[in-house]
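Only one protein chain is missing from this complex, and each of the others stays in its spot.
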Amino acid sequence: MAFSSLNDFLAMGGHAPYVWSAWAMTLLLLLGSVWHARHERRQLIRQLQRRGRRERHHAAQGRATDSRSRAGDIDET
Amino acid sequence: MWAFIHKLGSPKWFYAISARLLPWFWVAAALLIAVGSIWGLAFAPADYQQGNSFRIIYVHVPAAFLAQSIFVAMAVSGLIFMVWKIKIADMAAAMMAPLGAAMTFIALFSGAVWGVPTWGTWWMWDARLTSMLILLFLYVGVIALRGAFSSRDSASRAASVLAMVGVINIPIIKYSVDWWYTLHQPATFSVTSRPTMPMEMWLPLLIMVLGFYCFFIALTLTRTRSEILRRESTKRWVRELAGEER
Partner (left out) sequence: MHLSGTEESVSKVAPATPPRREPHGGLRVALQATFKRDLTLLMRRRGEVFNPLVFFALVITLFPIGISPDPELLSTIAPGLLWVAALLAALLSLDSLFRGDYDDGSLEQLLLSPQPLAALALAKVAVHWLVTGLPLALMAPVLGIMLSLPAGSYLVLSLSLALGSASLSLIGAIGAALTVGLSRGGVLLSLLVLPLYIPVLIFGAGAVQAAILGDGITAHLAILGALLAVALIFAPWAIAASLRISING
């Protein structure tokens, strides 16, 4: 151990604000990136699920009313 | 071997294989960064000149390495995209850029903060920080250019060209800035040009650098997977996948 006590460790020999702010910013950006990536994926999945539900709904509707033309249905890709 | 690389270019296959690799990279990143941080903060010896502020090196140097490596990776991906038309390469390049910019910012921030106890000033136009600042501008340029095009294909190709032009310039800029700095400043203490760092000091540094690289790979794989879903959203395998996910 380079420090004799926890207080010494936190104080960093007087350089505490510098060391800890550098580390804090690093941690903030790294964890922020992870959160952002996870959030991005969750949002995307939700969007895709919503669209899937809409499509199945429209498909069901279409089958129920077979005579109706569905030429303009953009969800049918 | 070529079949493997060719398969890698298929989004669906890439999605599947990256799912298996991903946890390993996350675990490696977390472990390496945790071990490196604790070692560097609590166990490595303090520098005889700079005291404990020296410990900032354990985030500054990895971030700086990554900042440069990611730009190179981005340029290489751009090249692969332009030459072989592999879309995954472009997706990865697009997803890496913001992390690269973030790494550059971390390097700048930690470098600036480090300057306060070392030089007594919040900002120092030394060669490394100035090069990092220019690199940040290059990143911002690539990200901005990609966002300015309405057609995705044009955006991808423009960003690839700019990344390649930028990567050729990086060594030129480094050399020029180094030269400029030594001309205007007497040989002052510089961050990593020290005679030899004892092993107790560079070992945790190496671990941190490896940890950051694993983090980069893990994050880029994750985001590229999302980008695949986004771009291939009309394909059946994506719809089925979305249906299965909670």
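Read from first to last, the chains carry the letters A and B; within each, the first residue is number 1.
The rule we apply is simple: a contact is a pair of C-beta atoms (placed from the backbone, for glycine too) under 8 Å apart; a residue touches a chain by one contact, two chains touch by 3 or more.
Since we're looking at a predicted model, the values are computed, not measured.
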{"item": "Visible contact partners (per top-of-document touch definition) of the missing chain", "value": "B"}
{"item": "Per the touch definition above, residue among B:I80, B:A112 or B:V177 touching the missing chain", "value": "B:V177"}
{"item": "Option from B:L32, B:I134 or B:I228 whose C-beta touches the chain left out", "value": "B:I134"}
{"item": "Contact partner of the left-out chain, one of B:W13, B:F65 or B:F149", "value": "B:F149"}
{"item": "Hidden partner interface residues of chain B, rising order", "value": "82, 134, 137-138, 140-141, 144-145, 148-151, 153-154, 157-158, 161-162, 164-166, 168-169, 172-173, 175-177, 179-180, 183"}
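To be clear about the criterion, only the chains that are shown with their structure count from here on.
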{"item": "Chain A - residues contacting chain B, complex", "value": "1-3, 9, 12-15, 18-19, 21-23, 25-26, 29-30, 33-34, 37-38, 40-41, 44-45, 48-49, 51-52, 55, 77"}
{"item": "Partner chain A, residues of chain B touching it in the complex", "value": "33, 37, 41-46, 51-53, 55-56, 59-60, 63, 98-99, 102, 105-106, 109-110, 113-114, 116-117, 215, 219, 222-223, 225-226, 229-230, 233-234, 238-239, 242-243, 245"}
